[in-house]
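Before I ask anything, here is the structure I am working with.
Apart from one protein chain that is not included, each protein chain of the complex appears where it belongs.
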Amino acid sequence: MKKVFAVIMIVALASTMAVFAAGGKEAAPSSVKVGFIGPMTGDYANYGDLISKGVLLAIEEKNATGGIAGKVKVELIIEDSEGDPQKGLAGIEKLSSSDKIVALTGPVFTGVSFAVGQRVQDEGIMMVTPSGTHKDITAIGDYVFRTVASDGLQGEVSGHYFYEKLGVRELGVLYVKNDYSQGLYEGTKESFESRGGKVTIAETAQIGDKDFKTQLTKIRAAAPDAIYIPNYTAEMAQILEQATQLGLKIPFLSSDGFSNPEIYDLAGAYTNGVVYVGPTQVAESAPYKKFVADYTKKWGFAPDSFATNAYDGAYILFDALEKVYAATGKFDRKAVRDAFAATTDFPGITGTINFAENGDLVAYQGVYKVEGKTPKYVGTFTVVDGALVEIK
Amino acid sequence: MGSSAEFFQHLMNGMTLGGIYALIALGYTMVYGILKFINFAHGDILMVGSYIGLFTFDAIRGQTLGPWTIVAFFIAMLAGMLFSAGLGMAIERIAYKPLRKATRLAPLLSAIGVSFILSNMAAWMWGTKSRKLEYPFDNTPLHIGGVSITPHQILILIVVIVMMVSLKLFVDKSRIGKAMRATSLDQDTAKLMGIKADRIIAITFAIGSALAATAGFLIALEIKVYPSMGTMTGLKAFVAAVVGGIGNISGAMLGGILLGLLETFGVALLGIPYGLRDTIAFVALIIILLVKPEGLLGKVEKEKV
Partner (left out) sequence: MLNFILLILIYTGIYALMAIGQNLITGYVGLLSLTQAGFFAIGSYVTAILSVTYGIDFWITIPLAAIVAGFFGLVIGLPTLRLKGDYLAIATLGFGEIVRNILNNWDKVTNGPMGIQRIPMISVFGVRVSPYEKWGFLVLVWLFVLVGYLLFERLAKSRIGRALEAIREDEIAASSMGINTTRYKVWAFVFGAAIAGVAGSLQAEFILSVTPGAFTFMVSIMVLCMVVLGGMGNFKAVILGAFLIQFISYFPQLVGLSNVIPPQFKQVLFGLILVIMMIWRPQGILGREKRNAPGSFFRKGGRS
C-alpha cells in the first residue's frame, strides 16, 4: 500500500511540474531573456549564488525603470552547472534552444567557461564571464568577453609589486590545485622571478582542504620574506588562522579572492596586515558604495568582487541591448554581440570599462593593505613593457 | 626536515588531524559493525548536528569568553548530539530498516540517496556559506620549545580518548553493549536469544549519529560549518575505520591516528606534494586491505559455505 502511495506521489509531482511548465511558456515579445550559468549546488555553490545575485540585482533595478527602452523587461534564466562542464553544456543547450536567450552572463569558473565558451562561439551567443580568470578563455573567439581581469594581468602586477614596492626577494606560496589558484601562482611566479626574485617554497593543497598546518609548518621552516596565498575566501581564512596558531610571523600577500568581505567574518583579526592585489579602487567610488548597500540590503550578505563584476557586466549588456533595440526594434544575437564589443568608456561601478580587441577587460589592478579588519586602498597599478606603473 | 622542533610540530599536526579522523571513525565503525553497510549519510548527519550545535551556541553564548561560554558550548554540543541521534534513528527507520533482508547494494544506494537529501536540504535551508563557530575559550597557542599547540588540539585529543574509553566500556560491559555485540555477530541468533535486534540497531544508530555530531561540532571550530563539510572527511574517516579494523573501537582510533600521521609525514618527510594527500590515504588503505583484509585490529571472519 505504501509503495503504491509513493508511486502516486511521484507521478503527481511530475505532472504538476509539467503543468507548471506548460503554463509558464507563453510567448512574450515584451521581454528579453538573458542566461546565467554557474555552480548553484555542490562545493562551490556559494560563488554561483553570490554572482547570480549581482546579475539579478542589476536586472531588478533595470526592470524597475521599465526595462529596455522603458518597456521591454529583462528576464534572467539561471542554470546550475554544478561546476561540471558536462552540466554546463546541458545548461547552455537548454538556454539556447528552449529559452532562446540573447546573451549569457557567466559561466563562473574556468573549466565550465572553456566548454560553454566554445559552444556559444559556435552558436553565436555572446557571453560575458565575471570570474573566469584563465588567460586563454577570451582566445576562444569573438563572442567571449569578461568583466574580470585575466590571471595574466593580476599575476604580473602581483609579482612586480611584491618585488619592487614590498621589497620581497624570497617568496613562499601556498596555493590550491584548482584553475584559479594555480593560474595566479604561475602568473605571479613568472613576473616575480623575471625581476630577480625567487619563489623558494611553493606548497599545494587539495580542493576542499581545510587543514593547512603541514604546509605552513614547512613554509615556516623555509622562512621566506612573505607568503603568497592566491586562494578562495574560505581557504584563506583557514590559512591565516592556522598560521597564527603555528606562530608564523611572516607577512601574507593575497589575491582578489580577498575582496570578499566574508573573509573578515571568518578570519577576524587574523586579516590584519595582509596586502592583496585585486580590483581597482572600488572601495572609493560612490556608485560602488551604493551597490554594496543595495546588494547587502536585498540579499542579507555583502557582494564579493566577482558579484560586482557581474553587476557591471549586466549593465554593459543592458547598454548593448538598448542600442540594438533602438536601432532595430528587436534583439538579434549578433547585433547584441557587436554592440557589446563596441562598448567604450562605460561608467561601471568598478571604474571606466573598456574591452580589448580579444574581449578581455582593459583593466588595472588595485593594491590594498588590511588594517585591523578594514582594507585600505594603496593605489592603482598596471604593468607596461615589463615595468610596474602606478596610475594616478 | 630541518630541526627536531619541526618534526614535533608535524607530529602534533598529524596527531590532531588523525584525532579528527578517529572521532568520526568511531561513529562509523559502530554502525558498520552492526549493520555491515557503509552509511554514506554519516558525514551528512555530522553536518546537520554541527549546524544545530552552531545555532544553539550562537543563541545562548554571550559576547565575552568565560566559564559560561564553555558551559554553553557543551549545551550546544548536547543539542546537536540529541538532534543527530533522533535524525539517525529516523533515517534508519525509514530508509534502512525496510532493506534489512535486501541485497547489500540496496542499503548502500539508499544511504547515498539520504546523503543527497540531507546535504542539499541543508544548502537550501541554511545557504552554502561557511559559518564560523566561535571558540568558547581562548585559543591562543602555547609554544613549547618551538612547537605550537593550541588548546583546541589538546581538546580534540582528550575527547577522542575519553570517547574511545567510554565507548569501549559501554560496549564491553553494559547490557545494551553486549546485546549490540550479539546482534553484530548474528542477528538471527540474537533474536532467538531474546534480544530485540531492531531496538538494538536503532540505539546503535542513535549513538553513532550522536558521536558524529560531537565530532562535527568539535572540528567545526577549525574547519567551519558548511553543507559539504562531512563528505570528504567522512569518507577518509571510513577509510580510517577500515584500516583499523571495521567494527573495532580501538581500531578506529588507531586507524584514524595512523592515517593522520601518514598524510602529514608523507608530505613532510617523503616530499610528496600535498595535493596528492588523498592518494596517500587510499594507497595505504589498499595495501593494508591486501596484507590484512580484516584491518589492523579486526577479527578474521571465516567465510561460511
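First chain written, first letter: the chains are A and B, and each begins at residue 1.
In the analysis below, contacts are C-beta pairs under 8 Å (C-beta built on N, C-alpha and C of every residue); 3 or more make two chains touch, one makes a residue touch a chain.
Predicted model, so just to flag it, every value in this text is computed and none were measured.
Colleague: Would you indicate which residue among A:Gly54, A:Gly67 or A:Gly83 is in contact with the undisplayed chain?
Modeller: Residue touching the absent chain, from the options given: A:Gly83.
Colleague: Out of B:Ile20, B:Leu54 or B:Leu285, point to the residue that touches the absent chain in the complete complex.
Modeller: Hidden-chain contact among the options goes to B:Leu285.
Colleague: Counting contacts across the full complex, list the positions on chain A that touch the omitted chain.
Modeller: Output for chain A: 3, 6-7, 10, 13-14, 17-18, 20-21, 24-25, 40-41, 45, 76-80, 83-86, 89-91, 93-94, 96-99, 110-111, 114-115, 118-119, 122-123, 134, 136, 177-179, 181-183, 204, 206-207.
Colleague: Where does chain B touch the missing chain, residue by residue?
Modeller: With respect to the unshown chain, the touching residues of chain B are 32, 36-38, 94-95, 98-99, 102-110, 112-117, 119-121, 123-124, 235, 238-239, 242, 273, 275-276, 278-279, 281-283, 285-286, 289-290, 293, 303-305.
Definition applied: only the chains that are shown with their structure count from here on.
Colleague: Quick check: in the complex, which residue numbers of chain A touch chain B?
Modeller: Those in contact with chain B are residues 41-43, 45-46, 49, 177, 203-206, 208-211, 213-215, 217-218, 220-221, 234, 237-238, 241-242, 244-247, 262, 265-266, 301.
Colleague: If we count contacts the way the header does, which residues on chain B are in touch with chain A in the complex?
Modeller: Going by the criterion above, the answer is residues 2-3, 6, 9-10, 13-14, 17, 120, 123, 127-130, 132, 139, 141, 143, 148, 150, 222-224, 226-228, 232, 263-264, 267-268, 273-275, 277-278.
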